[in-house]
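Mind having a look at this structure? Questions to follow.
Excluded from the complex is one protein chain; the other protein chains are retained at their positions.
Labels for the chains are A and B, by order of writing; each one numbers its residues from 1.
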Amino acid sequence: MHTARFTLDPAFTVGEVNPRLFGSFVEHLGRCVYTGIFEPGHPTADDKGLRQDVLDLVRELGVTAVRYPGGNFVSGYKWEDSVGPAESRPRRLDLAWHSTETNRFGLSEYIDFLRKIGPQAEPMMAINLGTRGVAEALELQEYANHTEGTALSDLRVSHGDKDPFGIRLWCLGNEMDGPWQTGHKTAEEYGRVAAETARAMRQLDPGVELVACGSSSQSMPTFAEWEATVLKETYDLVDYISLHAYYWPENGDLDSFLASAVDMESFIDNVVATADHVGARLKSKKKINLSFDEWNVWYLPEWEARAKTFEQDDWPEAPACWRTTTASPTPSSSARSSSPCSGTPTASRSPASPSSSTSSRRS
Amino acid sequence: MHTARFTLDPAFTVGEVNPRLFGSFVEHLGRCVYTGIFEPGHPTADDKGLRQDVLDLVRELGVTAVRYPGGNFVSGYKWEDSVGPAESRPRRLDLAWHSTETNRFGLSEYIDFLRKIGPQAEPMMAINLGTRGVAEALELQEYANHTEGTALSDLRVSHGDKDPFGIRLWCLGNEMDGPWQTGHKTAEEYGRVAAETARAMRQLDPGVELVACGSSSQSMPTFAEWEATVLKETYDLVDYISLHAYYWPENGDLDSFLASAVDMESFIDNVVATADHVGARLKSKKKINLSFDEWNVWYLPEWEARAKTFEQDDWPEAPACWRTTTASPTPSSSARSSSPCSGTPTASRSPASPSSSTSSRRS
Partner (left out) sequence: MHTARFTLDPAFTVGEVNPRLFGSFVEHLGRCVYTGIFEPGHPTADDKGLRQDVLDLVRELGVTAVRYPGGNFVSGYKWEDSVGPAESRPRRLDLAWHSTETNRFGLSEYIDFLRKIGPQAEPMMAINLGTRGVAEALELQEYANHTEGTALSDLRVSHGDKDPFGIRLWCLGNEMDGPWQTGHKTAEEYGRVAAETARAMRQLDPGVELVACGSSSQSMPTFAEWEATVLKETYDLVDYISLHAYYWPENGDLDSFLASAVDMESFIDNVVATADHVGARLKSKKKINLSFDEWNVWYLPEWEARAKTFEQDDWPEAPACWRTTTASPTPSSSARSSSPCSGTPTASRSPASPSSSTSSRRS
């Protein structure tokens, strides 16, 4: 048997940790929202239906940026369904997770949830670039962030949200490289729509931070070429490129599973290389940061059972569909971790591990 | 004079005839709908305005699949205009046929018509991919087919249609290769939008059968290249590629006209070859079936007179514009036959004739 040892000493400081490393993700998926963070009638629920027991745990975790509302869910998301009096919100089919979305929890409730976590929690809102485009992105941005005095901002005020939501961090769609994505796009198509959406959103607010979709995993057949094409179209217009990764024991191979960090590190290295290559071609001094905004370990059998029901004409509300058996940074059974963060293109680039530091700030 | 003879004997069975071979087509064009199948006030009209005399003839013909609502009409079609209380439906300009569409006959009336034909009649619904896209296709599909419990399905119920329409067969647009089509597309553009619409519609219902638009006729300059490009994008996502053909005596040449089946046969052969070529390149075991969903013989003078009025600012309701002087499988003066069917890529591929078997099931 081989023996390995390593030493951790607080004297060896690599760098400051970006607070966004402790970001998380709330998707309208399974029981993440409904009976997860939001459950009117639960003994600990406050007047808005937020579970205090969950909020306490979230606060304890020190969660920072919380990505919302998806994930694949966002490619069918119509923001206007999710605002206004809850009783008049429409019930919709959610194609991503084959369920019925009641919209009882929506944009306002999400912001309320963040405010109750505490001041370090910040919104990270994904927009629908699957079945929508520039016009609707601008409408959401104006509804959410403009103070008052226009039809859309006054609508938000009339919905009881006098204060604008101040959403600064936006995801330009979700996993647009995935054929499972409603409105899936080629890299060229996505690069163009992301570029024009970014331009328009910056016209409304030059201070936004924008995340372009990278690959859904390093194993995607389009990996690296996707990033190169998307960044060629968006380099000057976005701040981040996203990475997503999920790990599970394959064929009971625990050793490989425990070594998942090796894949994650190579993923980060390869995206950094691709982004810097594009920057070099464009003769740009700008560096693109990494937003590792979905990763986790998975326990698949329950999901596989649930996915089989997608063939059936059965659209339950908030079905149990996912169980993560390892520690997860968010309290819901279906939560996945999210961290818009950055990789170091220099020699000090530190090894990444899925449980803590995916990367450090790029300089 | 040459003499030819051929023998028909029921003992020589080539194969089973697909019932869809006896499909038909109802388009909002001229008098096909209004004063054709639908004419409130007509002596034989039932309480919904359907003409019983016409229904009797349609039943006698044994019509199966009925394609609707177009044709070119569909590229301006807004499904939501055609549902709900008839008196509140909007009047629209129909650019395809330069007329005014009252929407008195719509989606619900079409399904009622099918149900009254009999159990063998099935809907074949075309969606608007000229001026609309994925989002609206999904809305129509949910309104039509989802049982209940969502805003769109409950809207259908509130319109008096408790039972879902069960539309299984869908055309992904109509004649998108034709420059006359509102929202005409290149093969690449159409292939992409058809692919993503197909993916999304299958998310809502994996059981749908989907028809991609092939060429509007074999004489289109883009013929065959169109099919190859469209199928390259959609091969795994669609079930059928469409063929359209119309024949008329040119310069009074009756012999050529009577030999139109030669063109039709070569058309079928060439589309089969193209589809199989794409399958070969993709190393796919799947075969694409043929949907010969528009063909007929035409008598053109009346149409040409009508088409001249398109230059004028005159938008009549249900104008007389077409007269088919030969037998037609649907009773309306402007009807054209429709049969989603299949060709045989093997030696048993049978000769096609425009009056009966355009092709047989592909194995």
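Note that a residue touches a chain if its C-beta (ideal position, glycine included) is under 8 Å from a C-beta of that chain, and two chains touch if they have at least 3 such contacts.
Note that the structure is predicted; figures quoted are calculated from it, not measured.
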item	value
From A:A200, A:A261, A:L300 or A:A320, residue that would touch the chain that is not displayed	A:A200
Contact partner of the left-out chain, one of A:M1, A:A135, A:L254 or A:A280	A:A135
Option touching the unshown chain, where A:H146, A:H159, A:K232 or A:H277 are the choices	A:H146
Chain B residues that touch the omitted chain in the full complex	76, 90-93, 95-96, 98, 100, 130-132, 179, 182-186, 189, 310-311, 313, 315
Where the unshown chain meets chain A, residue by residue	133-135, 138, 142, 146-147, 149-151, 154, 192, 196, 199-200, 203-206
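Here is the rule we use: only the chains that are shown with their structure count from here on.
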item	value
Interchain centroid distance [CA atoms averaged], chain A/chain B, Å	43
